[in-house]
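For this depiction, one protein chain was excluded, whereas all remaining protein chains were kept in their positions.
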Amino acid sequence: MKLYAIKLLTIVCEAPAQKNIIEILEKNNVSGYTFYEVRGNGSKGIRGQGLQNEKNIKLEAILQEEKLYRILEEIARTIFSDYAIVTYVNDIGVIRMEKFS
Amino acid sequence: MKLYAIKLLTIVCEAPAQKNIIEILEKNNVSGYTFYEVRGNGSKGIRGQGLQNEKNIKLEAILQEEKLYRILEEIARTIFSDYAIVTYVNDIGVIRMEKFS
Amino acid sequence: MKLYAIKLLTIVCEAPAQKNIIEILEKNNVSGYTFYEVRGNGSKGIRGQGLQNEKNIKLEAILQEEKLYRILEEIARTIFSDYAIVTYVNDIGVIRMEKFS
Amino acid sequence: MDIVAIIQSSILTPLILFFILGIVATRIKSDLKIPDAISEFLPIYLLAVIGLHGGLEMRKMGFDNMIVPILVAVGLSVAMTLNHYQILRRLGKFNIFDSYAIAAAYGSVGATSFSVGLSFLKTQNQPSEGFMAVILAVLEPVSLILCVFLVNMSITKNQKSKHYETKQILTDVKQVPSDDSIAVEIGEVRDEASMKQVLQNTMAGKAIVILLGSIIIGYVIGEGGFQSIKLGFEDMFFPALVIFLIEMGIITGQKLEDVKKAGKFLIIFSVAVPTFNGIVGVVVSTYIGLSIGGSVLLGLLFASASFIAAPSVLRTAIRKANPGLYITSALGITFPFNMIVLLPAMFIFSTVLHDAGTLDLSRYFVDGLK
Amino acid sequence: MDIVAIIQSSILTPLILFFILGIVATRIKSDLKIPDAISEFLPIYLLAVIGLHGGLEMRKMGFDNMIVPILVAVGLSVAMTLNHYQILRRLGKFNIFDSYAIAAAYGSVGATSFSVGLSFLKTQNQPSEGFMAVILAVLEPVSLILCVFLVNMSITKNQKSKHYETKQILTDVKQVPSDDSIAVEIGEVRDEASMKQVLQNTMAGKAIVILLGSIIIGYVIGEGGFQSIKLGFEDMFFPALVIFLIEMGIITGQKLEDVKKAGKFLIIFSVAVPTFNGIVGVVVSTYIGLSIGGSVLLGLLFASASFIAAPSVLRTAIRKANPGLYITSALGITFPFNMIVLLPAMFIFSTVLHDAGTLDLSRYFVDGLK
Partner (left out) sequence: MDIVAIIQSSILTPLILFFILGIVATRIKSDLKIPDAISEFLPIYLLAVIGLHGGLEMRKMGFDNMIVPILVAVGLSVAMTLNHYQILRRLGKFNIFDSYAIAAAYGSVGATSFSVGLSFLKTQNQPSEGFMAVILAVLEPVSLILCVFLVNMSITKNQKSKHYETKQILTDVKQVPSDDSIAVEIGEVRDEASMKQVLQNTMAGKAIVILLGSIIIGYVIGEGGFQSIKLGFEDMFFPALVIFLIEMGIITGQKLEDVKKAGKFLIIFSVAVPTFNGIVGVVVSTYIGLSIGGSVLLGLLFASASFIAAPSVLRTAIRKANPGLYITSALGITFPFNMIVLLPAMFIFSTVLHDAGTLDLSRYFVDGLK
């Protein structure tokens, strides 16, 4: 059982930005993603208490390094200035590399 | 405060497979695990919108490298072919190594 | 697009300890954190089935290494003995380093 | 009896219309959604109401005359399930896993359909036998257990007798994911969840537990004890069902996209088999002496396919079957068809069978000529 | 008519008091909270009830006389929205994004306010026109779409004509986050979500879908079909509204902290503009022949600002606007002001306008002198 090195991109952002981010992922042919509702605190204050719109979403996508930078760049350029958002990248190992190409 | 190197195994799978995976973890004497409901998209399509059965579960277990490969192998052999599932491994650091033996 | 190395601290603990941990994070001027409800199993048994108090919370904070050890030490000293809790640390890369200072 | 009025009163109801609203909402990409907590709670609530009323009725009526209907229902259910399998396997050319899974879903019964049936009968002022709730509880597991048993038998037989034939069974599986780098060796296919496991999961499934429990509680407390909770557990039934049908409509709307993928054969199956089963059910029920309403309900049970309880057992019990097939057809085709077409049709049919005189055909035609 | 009684009966109601309890709970840092699933479900439920009753009324009354009120309402709504923008941009010195977003939120209407208005009228035994539900549905999107259109126009114009001027628009934006290391080039600002997208999101928004859907269903089923769900979709309306207002109180309590940040101008705006719009609404409604109750409701619609439906569209449609401004002022100031002060005031005003004789002013003053 061999593990192949690949990247995990994580994005925590306000719920209304989710659609845009998924669009960017799909435009770049990411093979899949996982997401769930979270709460948080950051430069834009406490988020996730009451109204639907003030919820946070956490999105995770396993992807090849090539796609990573393209996607990061696009997210930074089109989303960072207008929404509460944090992104980070992790080195992970997977079994089925071909699932994420 | 020293951090000890250990592995974090993450599994995202369809809800009905959760039971099988926990069985495998427990059979291999994993000391604990954490899980929560997520939504997602992958080779088996969008998951987590409506029916209970179509939800995704994300499971995380901190464990020693020895156990990791045994568990991965068993999950791959018994679960991969029948369920929507993704697994990946992370290098992490913990304080209390003895908690995860 | 350059990624800067930084740490991700993750804490899984019983819900009543959440307040104490956020206090510790804020005392150490962490720039933000993300949290969500999870279920789990560990040395203190299965958690998250029924009563509010028996839920688990997962907290994640991106922070500089300097702060990390101070915070870990304080959590270990004041929380470990009384609550169900697991903490671990991850190496991650971020774009906007200045967000987490 | 006025057929136009029946059809109108069965389709132009809050239930059906809100169901359609849910479908429309999904199709126009609305974000309308009933929160999960509510839509997970509602089936529990609906089953509790059904059970309590079943129990109350049985206390009044006794259960002397429920033995025959139950035995007949179980017998018919087994026969129909085996029939489904043959149709799917022989005519539909589905693999054994899909064949058994779809057969089981259509052999099992739907509590949501039953609820809509009760509501329909109430609008028509038609009573029904209280023990129908018991039949609902009994019929749910029968075909599930039968099919899981047969799948396991078939695998074991193949594994034992000829090793290469089992291989064929597997390659036979249409939907084996092709993206797995690890070959699944036939010898290692876990024996499709042990029968004990399946029995446990099925019998302790929440639907059966709450339904049987409520029947017993209804029986024990009687009308007197029921008074204090009547408002919540009787008068709120239809409003709650409306909410549930909005959500079912939304999910149906999502499934409609997959209907094409189900293939022409399954689409025909999803309409023809319920119709056949429903007619058989009404005829047999009438024959064994059930009331007009009871016959409609039993017909509806046979016609219905389970899209909540059964799939949640099947996904693990026959894990090599493609859930897309049985859920899509049961919820996306059969359920709306049953509610909108078959239910009023069976009611007319049942009325005719019980007493042809009540059906005012002349008036219908005279009206039609105007 | 007894003014003291009106004020009392409008403030000392379960609705207002539980709303205040929610505010108090937050202020004393209580952990009181209505679970998300419940508070997401309640607006859907409330809109379904409003819609059904609107539909039922329209079936009784016909919709002959609803055309004029709707056209007038739309016209007034557009005029008011443009007026809001001028006030905010000229007097308030807000940037164009915030100006249009706040203008849209106050131009749009609040279903929660409408619900409280219905409840108030019921307490006062005042009927209102059934088509008010239609006006609610029609008014919701009008000013949203208008403002988003104008924002896009303004950006495009600036981008085309003079390149450096658009730059000024951007630096004009007060709330551009300063912590971004990546410069946002003006040329790359995405054109604020395409109009098509916005139209789709607005018209298929859950509020409008459930409201219009329920109006149609109410119209189709009529009183007969409504009977079976009346308990849930009529009698439970006020209890459900109470629960929803607890949650709204809790959120309002959280927003109160941000009110200071909104600035003095916006605070005054949040009280003065609704008052003005409300008065205009009542006068015009009376003029075009609406009843006392109908005039109050339409006045309330004009006075209300949307804090659920509109913000969820605005956040992406005018993404450079600071949501803190329009949500805080709409929910934290305008909503409580409307409920507690403006609603009873408009009712008194509407009564006076319709028939001055009913207002027993003498009794009021005599009582006051005692």
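For reference, chains read A, B, C, D and E in written order, and residue numbers begin at 1 within each chain.
Here, a residue touches a chain if its C-beta (ideal position, glycine included) is under 8 Å from a C-beta of that chain, and two chains touch if they have at least 3 such contacts.
Note that the coordinates shown come from a computational prediction; the quantities given were computed from them, not determined experimentally.
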item: Contact residue for the chain not shown (choose from E:K33, E:R59 or E:R89); value: E:K33
item: Selected from C:E26, C:E65, C:D82 or C:E98 as touching the chain missing from the view; value: C:D82
item: Interface with the undisplayed chain - residues on chain C; value: 14, 16-17, 19-20, 43-44, 49-53, 76-78, 80-83
item: Chain E residues that touch the omitted chain in the full complex; value: 9, 12-14, 17-18, 21, 24-25, 28-38, 119, 122-123, 231, 235-236, 238-240, 242-243
item: Residue ranges of chain D at the interface with the undisplayed chain; value: 35-38, 40-41, 44-45, 200, 204-206, 209-210, 213-214, 216-217, 220-221, 225-226, 228-229, 231-233, 236
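Methods note: only the chains that are shown with their structure count from here on.
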item: Most remote chain, CA-based centroid, reference being chain A; value: D
item: Most distant chain from chain C by Cα centroid; value: D
item: Cα superposition of chain D on its sequence copy chain E - rotation in ° rounded to nearest 5; value: 120
item: Whole-Å gap separating chain A and chain B, where each centre is the average of the chain's CA atoms; value: 20
item: Whole-Å separation of chain centres (CA-atom averages), chain B against chain E; value: 46
item: Of all residues in chain C, the ones touching two or more other chains; value: 36, 90-91, 95-96, 99
item: Of all residues in chain D, the ones touching two or more other chains; value: 179-180, 182
